[in-house]
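First up is the structure itself, then whatever we jot down about it.
What you see is the complex with one protein chain gone and the rest in place.
For reference, chains read A, B and C in written order, and residue numbers begin at 1 within each chain.
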Amino acid sequence: MIRVGIVGASGYTGAELVRILLRHPEAELAVLTSRSYAGQQLSAVFPHLSGCTDRVLEVFDAAKMAAACDVVFTALPHGHAVPVARAVLERGKKLIDLGADFRFRDAAVYEAWYKVKHEAPELAREAVYGLPELYRDRVRGAALVANPGCYPTASLLATVPLLKAGVIDPATIIIDAKSGLSGAGRKLDLRSHYAEVNENVTAYNVGIHRHTPEIEQELTAAAGTEVRVSFTPHLVPQTRGILTTVYATLRKELTTGALLDIYREFYRDEPFIRVLPEGVLPRTKSVTGSNIVHLGAVADPRTGRAVLLAAIDNLVKGASGQAVQNMNLLFGLPETTGLDFVGLYP
Amino acid sequence: MIRVGIVGASGYTGAELVRILLRHPEAELAVLTSRSYAGQQLSAVFPHLSGCTDRVLEVFDAAKMAAACDVVFTALPHGHAVPVARAVLERGKKLIDLGADFRFRDAAVYEAWYKVKHEAPELAREAVYGLPELYRDRVRGAALVANPGCYPTASLLATVPLLKAGVIDPATIIIDAKSGLSGAGRKLDLRSHYAEVNENVTAYNVGIHRHTPEIEQELTAAAGTEVRVSFTPHLVPQTRGILTTVYATLRKELTTGALLDIYREFYRDEPFIRVLPEGVLPRTKSVTGSNIVHLGAVADPRTGRAVLLAAIDNLVKGASGQAVQNMNLLFGLPETTGLDFVGLYP
Amino acid sequence: MIRVGIVGASGYTGAELVRILLRHPEAELAVLTSRSYAGQQLSAVFPHLSGCTDRVLEVFDAAKMAAACDVVFTALPHGHAVPVARAVLERGKKLIDLGADFRFRDAAVYEAWYKVKHEAPELAREAVYGLPELYRDRVRGAALVANPGCYPTASLLATVPLLKAGVIDPATIIIDAKSGLSGAGRKLDLRSHYAEVNENVTAYNVGIHRHTPEIEQELTAAAGTEVRVSFTPHLVPQTRGILTTVYATLRKELTTGALLDIYREFYRDEPFIRVLPEGVLPRTKSVTGSNIVHLGAVADPRTGRAVLLAAIDNLVKGASGQAVQNMNLLFGLPETTGLDFVGLYP
Partner (left out) sequence: MIRVGIVGASGYTGAELVRILLRHPEAELAVLTSRSYAGQQLSAVFPHLSGCTDRVLEVFDAAKMAAACDVVFTALPHGHAVPVARAVLERGKKLIDLGADFRFRDAAVYEAWYKVKHEAPELAREAVYGLPELYRDRVRGAALVANPGCYPTASLLATVPLLKAGVIDPATIIIDAKSGLSGAGRKLDLRSHYAEVNENVTAYNVGIHRHTPEIEQELTAAAGTEVRVSFTPHLVPQTRGILTTVYATLRKELTTGALLDIYREFYRDEPFIRVLPEGVLPRTKSVTGSNIVHLGAVADPRTGRAVLLAAIDNLVKGASGQAVQNMNLLFGLPETTGLDFVGLYP
């Protein structure tokens, strides 16, 4: 059994890790920590876990964590994962960070967008960007995995195949994303107040969202040329789910069917990718609670553009499910182990 | 492997059976039927199942169904399960009906409330009311299980222990229930139109809802005296979940703690019942997607009444999850087989 | 023109007063105060008011407020209205308090339920409980109006007529109420976080909600005998709206039609009360944004109980609309002045 530690188990991604790992046949929860709720039962913080686990949240202790665990998940605000990573890696254990601290190969990019100094650029360089559909082999041998952001996961899976196939112009990529509120976490903020969110759709951080450089890093790698994108996130009144709508100019005339064929070929053996039939479009509800990605595309001959659509559950494939997928790779397990649950519908 | 048939697989309870059984380690989907969608792939009707099953919906054929299946689930409007049941039982197979056709030991009660003649009163008499927490042993030996209604499941689990303990007055029971819209099924109706339901709470079928006699039948059995209840269902703007709030006059002064102790004792070894600590009240979100029941109680010394609260997911413990729980009992499996998934939160 | 002051204009009831009064033909907003947002434009706090008012929020100053206003609305947490009331009343101006400070004729009841000492019991005795349908004449001559709570407004309007008519047993009244989140105000709390509220229905403060003694005070007055009620508030996932479901034993057999006739007679000339036809039940969406109350009733001969239903918009008839209705009475205006807007549907 893989002994798992979670640092930051009292947030939504932490709770989702617990949900998944409690039923993972090869993992056991060894240590769960929380700064705010240390000393309390996890089921007091999340009543849906009543009777499912009697684990108590602890104060983080690096030595204890590293000793008791084979792998540690960090679900922390950016800037906080570095000391945990150092402590865990020094002791020869593996770390999967669900935050942004190790996602950028170039620490200067991180520093420019996150407005803090990076305390461990050497770790950032060494980390593997944990999008298994792109970097499966590298993840397998990694010690430190940077789990992708929720928006990048959906955006990259929709865009990379067509960019690699050379059929879209990398200078024309626009990503309009819609997310449910759970992506904003459990902290209190007027922007998460029910009466403010309900019956409301709004854009935020236009042109300055921190997932932008993460998307650009990976699209640049895929295109082999520097890519800049317009990325606009929106909040829609629902709890889970991200839908990304990507616009790009086609380099030559292509049918919708041809676009979908590129997806099908690229993702041929992928266990979590579903390329929908022509005429069927992704919707977030179809992936609620599952690690599955729904992809769709439409070629528009009138404008010469492709419209690419991806739907994920932001807490599963966009965070904790993908993190467990990475764990499976790190430990040589079949990638779907503990992740083959079907989504909830309706 | 238990070979399973589902008659009416294109409704919400049918889809929920599929979700659960696809991951049930001892069951396999043998035949799925649908009147409206026969000939189509199930994943065309429910895109969340894309890539999870390639099963095609068929026209119902009794002989074929009985030959290919060890157990048949019927998820049909009332009045339609009788012929299926006859065909299946005649061939020595088992049937679990998710509708109302076999819930009443006295067919006259069914006829009075459902306004149709009962075509098989002898089957109704023979059927076991499939609430495992009350009738586990009888279910084990049954051929025909009448799966309880969603409202009765929540109402009975909250009320029966206190009634059996003799601490509440059976003449004073009032049940105020709140349900999400999925309980109304997938059929089209102005009352299910998003713009009519959203931002709306309403009562319906006041005093005449058909789950009333079902609740009364079981409360009468528990009390040993005829019980009549006021039962008022409400629709609240959410997809899943039922919360029942039960009011009853206490026969003697009791604390909240004493009420909860009665629950804890009654449900001591139950795998799916959670009696929440004093001061923590059930909420539907804590059981979304799981087969778990949350129970709470408050004794009010000012009024001499108990307020009893139960939360379930209407499609799981209130329908398909409970049906699988009954299947497990019928086939001698541990009751939690295939049902030990944790709910989705948030 | 009536010059109006609002103390606490940056909360939801304050904003709703502004919405109504901006279009009131006989009122003008003279002074708006806020502790948290003093110095800011109201439209910066509530962007829906952009271009509708350029008023700036001020620090509360009693002398200035009293000098500039003919009437002051206080929309404050309980315990904070007393000093404002003293300052305003001393200067001969009128005060309408939307909080609880003056709702109890017996300050001891207030102190027992609100757990604070009442600083002005003499004002509480002098205040008029501002439910115009019951106390219209007294409101007209008052200096200090205690605007009723949201739950009491709906509960009393449904119950009082039948209690006064003597047709229900006052010892059997149970009130099960469902409210949208805006009733909890704009303050931050995990219980108001979108991801916690959405897809969730829950009871809270069972047996101990502070609106209970307010309901009991008025039902006792109506019955002429001491009344105690079971009152259970629930939160449902919507922004606005309260539905109360009241259960009471009928003293004699009565039809639904007879119950509705009692309502129709009692509320014969009321401008804001709608008694729905038999078979049509109140729903909150029908009164969203309006000051109107929808009433319905069902007599259940099986149980000998009446089920009474009332729907209001908690921020309008349950708070700010009713406060303006009281203002109209205080100043001799037709009661519907500025309040005759039609609700928003859907």
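Quick note on the criterion: a residue touches a chain if its C-beta (ideal position, glycine included) is under 8 Å from a C-beta of that chain, and two chains touch if they have at least 3 such contacts.
What you see is a predicted model; the values in this text were computed from it and never measured.
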Of A:L281, A:L295 or A:L329, the residue in touch with the unshown chain: A:L281
Among A:V59, A:V116 or A:V201, residue touching the chain not depicted: A:V201
Option touching the unshown chain, where B:S50, B:T159 or B:Q238 are the choices: B:Q238
Selected residue (touches chain absent from view) among B:A75, B:L181, B:L259 or B:L330: B:L181
Interface with the unshown chain - residue positions in chain A: 174, 176, 178, 180, 195-196, 198-204, 206-207, 228-230, 232, 234, 236-241, 243, 245, 247, 281-285, 288, 298, 300, 302-303, 305, 307, 309, 346
Positions on chain C contacted by the hidden chain, ascending: 12, 15, 18-19, 22-23, 46-52, 182, 198-199, 239-240, 274, 276, 280, 283, 285-290, 292, 294, 340-346
Sites on chain B contacted by the missing partner chain, in the whole complex: 12, 180-182, 186, 188-190, 192-199, 237-239
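Heads up, the rule we're going with is that only the chains that are shown with their structure count from here on.
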Pair of chains whose C-beta contact count is the highest in the structure: B-C
Intercentroid distance (Cα basis), chain C paired with chain A, Å: 46
Separation of mean Cα positions, chain B and chain A [Å, integer]: 36
Residues of chain B engaged with two or more neighbouring chains: 198-199, 239-240, 283, 285, 288, 346
